[in-house]
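Rather than the whole complex, this shows some of its chains in their spots.
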Amino acid sequence: MAKTKYEHLKQEAYEANMQLPKLGLVLFTFGNVSAADRSLGVFAIKPSGIPYGELTPEKMVIVDFESNIVEGALRPSSDTKTHAVLYKHWDKVNGIAHTHSTYATAWAQAQRDIPIYGTTHADHNTFDIPCALPMSDEMIQGEYEYETGHQVINWFKEKGLSYEEVEMILVGNHAPFTWGRNVGKAVYNSAVLENIAQIAYLTETINCNAPRLKEVLIKKHYERKHGPGSYYGQ
Amino acid sequence: MAKTKYEHLKQEAYEANMQLPKLGLVLFTFGNVSAADRSLGVFAIKPSGIPYGELTPEKMVIVDFESNIVEGALRPSSDTKTHAVLYKHWDKVNGIAHTHSTYATAWAQAQRDIPIYGTTHADHNTFDIPCALPMSDEMIQGEYEYETGHQVINWFKEKGLSYEEVEMILVGNHAPFTWGRNVGKAVYNSAVLENIAQIAYLTETINCNAPRLKEVLIKKHYERKHGPGSYYGQ
């Protein structure tokens, strides 16, 4: 196969997908990652139903933000339209990850936001992790994956959340989606979300009246890592 | 030992058995897998009580659907009659797996069906995972493993379930059995069941009033992967 201008993007998407099993976030094929290149107006995404052990960079599928397949011999992930909608509407997102990681999926099935109980959470954002309730029957029966993308965007709009701060959502009864300014950040957020979800689960079992983290502490930890006065990292 | 016409089947059963410890589904010898060849009218099954580390393809035992040993120097799995009954009555099943995987076994011991709480479950079937209640004392004291096979078949009949859709059951107070059109699918289903069982466990702990997945969403996810309009995979 001749080399195309998408090789770097396929490589990037391939490597990010391969992180999911290494981080213990997927069983079999239950997950997918995509990486976007804004200058080319496309993203590379995992092909549908291919086990991680059989993935190669060449098998990635190139898709544009209207969900048209641009290049690739395989059918893209069944969640491709959800990715496309998010890329189209959120222009600073360049990577998206979807997993069925155990604890985050349990919160999604429980239809509950994950309360912000500690600084591990506040190091990443200042809100409860939102859980979007299931869509109307009409939307599910229609263009389901496309509507899922819009559901996520509308949920953020209604709740007044910024996708640049809160880079994760639980789709109710389904599972999490995470994103970031690059695909590495999107995968990182999937692992962070699973970690936050597990610790919050244990926190409630240990103390069913566990208090939400107080605002001053939320702000302090978030601002240590983010924004103009941050002093975490190099 | 001279090569026989069962070599391919022994190899297939051996490889499938070796997946169980790799997938974290068995401790010591607590599990067994069989692979059937309908044209030969037999199945190959793990020998009883042999640690996975000592298994070889040659040690597999060839048994017919009436539970007669056809070939093999070792005694077959103590659950062999259960496998034979299922193969005899369900003619599209070509592989069966039995484990004592942790979460699935806990649901079996709790004597509860696993409610369908999310799309991870609906991606595989549209019903709660059935838990067959323990048999009568007479059946247990009689041909126990043979009766277990009939119990599974009768449970499906009574509940109106199709073994081609729901490829798994919890045998109450015992542990799960899973199956499929080939042995790879049977083992795959064991891992999927354990995953579903764990997420359902966590879901109920997070929200003791967690709602069952709504019908439209069950149907949508199942039909994405199965049937004429499916669009998952290649």
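Letters are used for the chains, namely A and B, taken in the order the chains are written, and counting of residues starts over at 1 for each.
The criterion applied here is as follows: contacts are C-beta pairs under 8 Å (C-beta built on N, C-alpha and C of every residue); 3 or more make two chains touch, one makes a residue touch a chain.
Predicted, not measured: the structure shown is a model, and the values here were computed from it.
Taking the whole complex of the structure file rather than the 2 chains in place, the copy count of the single sequence reaches 4.
Criterion: only the chains that are shown with their structure count from here on.
One copy, subunit A, sits rotated relative to the other, subunit B; on C-alpha atoms the angle is 90 degrees to the nearest 5.
Centroids of subunit A and subunit B (each the mean of its C-alpha atoms) stand 33 Å apart. The touching residues of subunit B, counted against subunit A in their complex, run 117-120, 123, 188, 191-192, 195, 198-200, 202-203, 205-207, 210-211, 213-214, 216-217, 220, 224, 231-234. Within the complex, the subunit A residues that touch subunit B are 27-28, 30, 47-50, 74-75, 78, 100, 102-103, 105-112, 134, 137, 140-141, 144, 173-175, 201, 204-205.
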